[in-house]
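Only one protein chain is missing; all other protein chains are in place.
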Amino acid sequence: MNLYDFIFYFFAALTIVSAFFVVTTKNIIYAAFNLLLTFFGVAGIYVLLGADFLAIVQLIIYVGGILILMLFGVMLTNKITNVQIKTEASFVIPASIGVGLFAGVLIAILLKTEWRNSPADIPISTLVPIGKLLMEEWAFVFILLGVLLLIALIGAASIARKE
Amino acid sequence: MIPTALEFQLLLPVLIIAAGILISLIIEMFSSKSEKILPWFSIALFVSTAYYSLLTVGHERIIFNSMLAAGGTANIFFFVFTFGAAIVTLISIDYIKKIGMYYGEYYILLQSAVLGMMLMANAQDLVMIFMGLEQMSVCFYILAGFNRKKIKSNEAAMKYFLLGAFATGFIVYGIALMYGVAQTMSIPAIANGLLIYSDNIIFVAGLLLFIIGFSFKIAAVPFHMWVPDVYQGSPTSITALMSTGGKAAAFSSLLIIFTPLFATTQSTLFQPYLVVIATLSMLLGSIVAIAQTDLKRMLAYSSISHAGYILIGVAAGSELGIASVIFYLSAYTFMNLGTFGIISMIENKDEGNLSLNDYSGLGNKKPMLAALLAIFMFALAGIPPFAGFFGKYYVFIAAIESNLTWLAIVGVLSSVISIYFYLRVVVVMYFQKDENILNVEDSSPALLGIMISALLVIVMGIAPGSIINLISNFVK
Partner (left out) sequence: MIPIEYYLSLSAFMFIVGVVGVLTRRNAIIVFMSIELMLNSANLTLVAFSSYLGNPIGQIFVFFVMTVAAAEAAIGLAIIISLFRNKKTVNIDEINILKW
């Protein structure tokens, strides 16, 4: 097992285990911190796949943005003074059976298919090609993304404000 | 590649709305009279876009690095969305003041929701479909919860948001699997190799996940659990847009995906899935609607069963099927907008007057509104000569031509069931003694919007042949 494989297994295990805990833990704060580890593991795998730009964006947006927002949500909706963080599960058995079937079929299909089995030459950095594509061919979508973010800001402010 | 001037010209409907959003923001920021200006500005925006879309309907072309389509069916959908949104704006003017939630953001969010719908209807790339869908959904999440002091509205927003984001997860994963096989996200490029990909189980699984995601958005059974709550809890004017424009936009994206598939020998690949959800939606929608006493909730179930009828047209998988889907969606849009418009006028400021009994004696007190509501109920039930009848007629014909006669029979059966709960409203209005005092505040803009919808419903019922011919011209 070379170093590359070892790093993959490390991040994959980190991702799987923490993702599992996000869904099973009773404490919502633990869930949030496990989600942090999942995001971090996924970012590590992005680096292995040669997607350095996305790895950084993953850390900035998911860990730095979305997760912080969620922690704010947890803090604002559970009064710190009377810690009553109750989060039960329901429909566990029917959901597990259905999802188990789905999982089996999906993974069996993925493993059975013949894929091209070596990555293309991993570029030194994906920053330049992605930047060029975003500013040229995908400029229209990029601008739309700006509109979407603007609207999301306005909307979030308009329903969360007190008066 | 830099787009040419002609491409910008053909994209003008989208650009007008996009520019309108920014101008509305500036109006809202700087004008003290924005309360008066904004609604009429939005209406001007929507109507001019609708007019321009019809004007350029003949210029069919793929533009912007083959990311968007212009002309043809996309423009017909543009017309439905923008004209429908204009009617919704008319309905909203007095309604949102009545229930005490006037904020300028309302109209801005309405415009951006329409922008999202338009992008869904003319996308030629999976990325564009995703962007349009998210633009629309994000606006609807906010608008559903816009009446933020009412807990019902909060709940509706929450449920819509969680289920909507769940569906987005399916759609993105489906796109990922399709991309892995096809190595591209461009729909024309995927369409070229569709015959090869449709043997690839990963591609089919991806497409299926994508369609399941959209089944949430079109409110088909068994992905309908959010619909009654969200339609009931949201402000009525928003329910009107969600159940018409939102549904039409989701169907337009499904058609973009399905049209290339229908052209291949694999055209019946997803027929079993479509047939099952169509049957379930029609029957469950019609049967459960009978038990409802809240009018908005009843219309939510009716909306589920209409999704079922429209899915028959998609399952037929022929040119007539696609044309009939577009016809049905336009007819349904105007029928439903009118109905919700009347409900929003009768609703009082504490969200009362929504149950069926509150409509008793409406025929005496407000003969005009009662007559209009009767027209819409007849149209929704599919009674000739209104638009709803011909919508169902063409869909069923398409099904019979594609050897799905039994599905058409189920459709007819379900329409017969649905006549009961639609006509019950009419009976209550005209023949039931009124026990309660009904205070209906007059609103001339809303009445104008409702009358325009009624006019369109009648016109589509009188001249359905020429309209379906017009649509068929643009369905390849």
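All chains are identified by letter, namely A and B, in their written order; residue positions are counted from 1 within each chain.
Throughout what follows, a contact is a pair of C-beta atoms (placed from the backbone, for glycine too) under 8 Å apart; a residue touches a chain by one contact, two chains touch by 3 or more.
Here the structure is a predicted model, which means the values were calculated and not measured.
One of B:Leu55, B:Ile151, B:Ala291 or B:Leu455 touches the chain omitted from the figure, and that residue is B:Ile151. Only one of the listed residues, B:Leu6, B:Ala19, B:Ala44 or B:Leu162, touches the absent chain: B:Leu162. By the touch rule set out above, chain B reaches the unshown chain at residues 126-127, 130-131, 134, 138, 141-142, 145, 148-152, 154-159, 161-162, 165-166, 168-170, 172-173, 175-177, 179-180, 183-185, 225, 228-229, 232-233. Residues 4-5, 8, 12, 15-16, 19-20, 22-23, 28, 31-32, 35, 38-39, 42, 45-46, 48-51, 53-54, 57-58, 61-62, 65-66, 69-70, 72-74, 76-77, 86-92, 95-96, 98-99, 102-103, 106-107, 110-111, 115-122, 126, 129-130, 133-134, 138, 141, 145, 148-149, 152-153, 155-157, 159-160, 162 are the ones on chain A that touch the missing chain.
By definition in this document, only the chains that are shown with their structure count from here on.
Our note on geometry: chain A versus chain B, Cα centroid distance of 31 Å, whole angstroms. If you check the complex, the residues on chain A that touch chain B are 106, 109-110, 113, 136-138, 140-141, 144-145, 147-148, 151-152, 154-156, 158-159.
Across the complex, chain B meets chain A through its residues 1, 18, 21, 25, 64-65, 67-68, 103, 105, 108-109, 112, 115, 119, 127-128, 131, 134-135, 138-139, 141-142, 145-146, 148, 157, 200-202, 205.
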